[in-house]
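Removed from the display is one protein chain of the complex; every other protein chain stays in position.
The chains carry the letters A and B, assigned in the order they are written, with residues numbered from 1 in each.
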Amino acid sequence: MVKYTINRLVSGVVVLFVISLITFFVLTVIPGDAALLSLGTDATPERLEALRESMGLNQPWYERYFSWLTHFLAGDWGNSLFFGEDVLTLIMQRLMITVSLAVLSLLLAIPVAAIIGIFSALYQDKWIDRLARTVMQLGDAIPQFWLALIFLVFFSGKLGWFPVPGFIPVEEGWWRSLHSLLLPSIVVAIGLIGYLIRIIRSSMLSALEQDFMLMTRVNGLSPAQAVFKYALRSAVIAPVTTILMQLAGLLAGTVLVESIFALPGVGRLLLVAVEQRDIILLQGTVMFITGVVVCVNFLADILYRVINPMIQFGGERNA
Amino acid sequence: MKKLLNALSVLMMVAILAACGSNNGAASAPAPTNNTAAGGPEAEVKAPVKTELKMALTVDPDGLDPHRTTAASTFQITNNLYDTLVKVSSDGEFVPGLAEEWKVSEDGLTIAFKLREGVKFHNGREMTAEDVKFSFERLKGEESPRAGDFSNIVSITAVDNYNIEFATKALDVALVSQFAYPWTAIVPEEAVEQLRNNPVGTGPFKLEQWVPQQQIVLTRNNDYFTPAKLEKVGFIMMPDATSQITALQSGELDIINVSGDAVPQFESNSEYSIIETQANAVQVMAMNLDNEALSDARVRQAINYAVDKQALIDTVWWGYGQEIGSHYPPMLKEYLDTNDAITYDPEKAKQLLEEAGYAQGLTLEMYLPSSYPNYVAAGQVIADQLKKVGLTINIHTVEWGFWLSDVYTGRKYDLTVTGHTGRLDPYALLARYHSESKENYMNYKNERVDEILTQVQQERDEQQRLKLYQELQQILAEDVPALYIQSPIGLTVTAANVAGYQSYPIDIYEMKDVYFTN
């Protein structure tokens, strides 16, 4: 177990390293750099050269990468070339919005998915199962950006049920702030529901199949009692870890929704970083997001193993 | 993990609280004015005239330090926080700013300013000639992206607290205009380190709060020499046009800039007023004369004959734009109407192409900056019209970073659609046509043009300058290194009770004179 944990930990760190290297390299080879973007059409060659020098863009990319890496390892995330502010501060400013969006969508999606998922497992091939399958399939197939667009036009524009795109900070009232996140959350939630139903349904099915369920019946419990006392309990592990992973994945999974609904979240920060060739900001943001994803995956793995030592690993994950 | 749980529980609490006491927060509860502030929130019963204005912005400013950026989005706002020595009126005249008067020497090489007395920075200290000197030295310094523009100023002398002189090396016939640009703001030395996020100026407003990608809130500077009428100005970041319109309609915003397609929604509605303004800018499809075919003037002329500019303007800008025949906006006094030089005539275009040896067609690569949807649309319409005279245009939409590096600086393109914003000095707009200019991304070469551009810089007689500038416009209209499309018309929609909003030949949102009528 200890050996396994250490192994996983090491490979997690290596993965982060690989990611940082890829990101840095990619942003270096694509045309345009932060100095040029900052000066725009007013750039004179001398100015450009001077600004590149002061941004440190004149050194070869591996030297810059190394310097970034050493600072990063020492806990210094660096200053964004575009915003001129500390990268970690920038991320933290936006994290609240993205996390709120992710949590709110999960809060909306989980109850619906749980009800549909559990009942569709209990009543296979009945109408609820058919409903579950329909929702599952549609949730997977509808592009988020299209749904966002249609919802925006219809619910916000035509019906006026929701405020216009843009985030209302909490200082202007909790309810208004929440309200401004509600429509984008619904869009994200619809994308999640299908996947969650799938997980809940299948883990419920496998719980129902296990031997101890047979035992409960032998022991004279009614089917309902059996379900609520035992099956649900053992069926909850997989969905919980999945939900955690989903939450981590949503950190960067809401780019399009954030940009359509004009929410200043982490996803938008990523877009700005790429557009402005802000290599320091991009490195920081990518490290933060993938760091969370890797950690959550790691914890989920360990948790899984602790709860259920019988499980063999090598398993699949969702991309 | 714990953080997530915390966030989760907070959100749940919010949901519960919201269900209990729904507070229907009015979009813009009037802030208590100074007189009623003591009365507490209950004193708001009699709604006074609104003093809090909200305007939409599409892009976040690139910091609020006017000496350390070239971003238009910064200067649109900073003129409210800082002052310049000279200001420009909405009809293009130079008027006193921090300087009460100025005088250019006989030889045109020195300019002396007399400063307004008793002007205070937001931190309470009085502004003096030393601050002006410091500011211009900072503007000329290492880290300033505009340093090159001011390299002609060789010495700055603070004569006393309120008098300052600038000496120049070469004759600049439009010297005074150099002191009216928003980037020549006067800043206090003690605050410069933090200027980017905590601006301190002498302007009519102070910064109250800036949440990047959300909003910028300014409050009135009550010590200002002609205090603003508004108490508070909020610039709200809203990248999406549709949201801006909806927000204006719901009263959340008071001023927005719109594109032509939105006009019908407001046109016949007395709750709004539409302000149309001619911009000091031109929009063009530049051609790269390094391309062998495009180096032939006949091919360029053919392209100009082939495009129906009015249809193009109608389609892309909904008719809001003024057709131009050369690289000059009609709002400036040197403008010469050259629209008749080449008019829409596809037959003539085909004939010219045939003469140039491209009867069987020609393929050109067109690069369009994707962050400017109008340019992408215009490029598509132009490509469609060029197809009708036998040209094949391959469109590439590229990111702004790519456009700057490979198209504009690298000059690797055949055709590209872009815009050029004018300055207060006509020279700045036309200088790129000099064959030696580093901004000559069209690779244009014309001896007479080079001559005019050199001559006009030394010409102190205004009439002579006017003649030279007009000759230059005429040459460009016939030689067409670009397809000159239009000078845009800016459209601003305000709530009907907003008064005093004006536009200027430089790109600024001036809030000092804005007020509500009821």
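Rule of thumb we're sticking to: a contact is a pair of C-beta atoms (placed from the backbone, for glycine too) under 8 Å apart; a residue touches a chain by one contact, two chains touch by 3 or more.
Methods note: contacts and distances are computed from a predicted model.
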For the chain that's not shown, choose its UniProt protein name out of "Glutathione ABC transporter permease GsiD", "Response regulator transcription factor", "Peptide/nickel transport system ATP-binding protein" or "Integral membrane protein". "Glutathione ABC transporter permease GsiD"
Omitted-chain contact residue, chosen from A:Glu53, A:Asp76, A:Asp140 or A:Glu172: A:Asp140
May I ask you to list the residues on chain A that touch the chain which is not drawn? 11, 14-16, 18-19, 22-23, 26-27, 29-30, 124-125, 133, 137-138, 140-143, 145-146, 149-150, 152-154, 157-158, 205, 208-209, 249, 251-253, 255-256, 267, 270-271, 274, 286, 289-290, 293-294, 297, 314, 316-317, 319
Spell out the interface residues on chain B facing the chain that's missing from view. 241-242, 245-246, 259, 261, 265, 311, 314-315, 370, 373, 376-377, 379-381, 383-384, 395-398
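Going forward, only the chains that are shown with their structure count from here on.
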Compute the distance, rounded to whole Å, between the mean C-alpha positions of chain A and chain B. 38
Flag every residue of chain A that touches chain B in the complex, lowest number first. 30-33, 36-47, 50-51, 54, 82-85, 90, 93-94, 96, 99-100, 103-104, 107, 152, 156-157, 160, 163-167, 169, 172-176, 178, 247, 259-260, 262, 264, 268, 275-277, 299
What residues on chain B touch chain A, complex-wise? 1, 3-4, 7-8, 11-12, 14-15, 17-18, 22-23, 25, 62-63, 69-71, 142-143, 145-148, 196-197, 211-214, 236-240, 242-244, 246-247, 250, 252, 371, 399-402, 404-406, 408-409, 420, 438-439
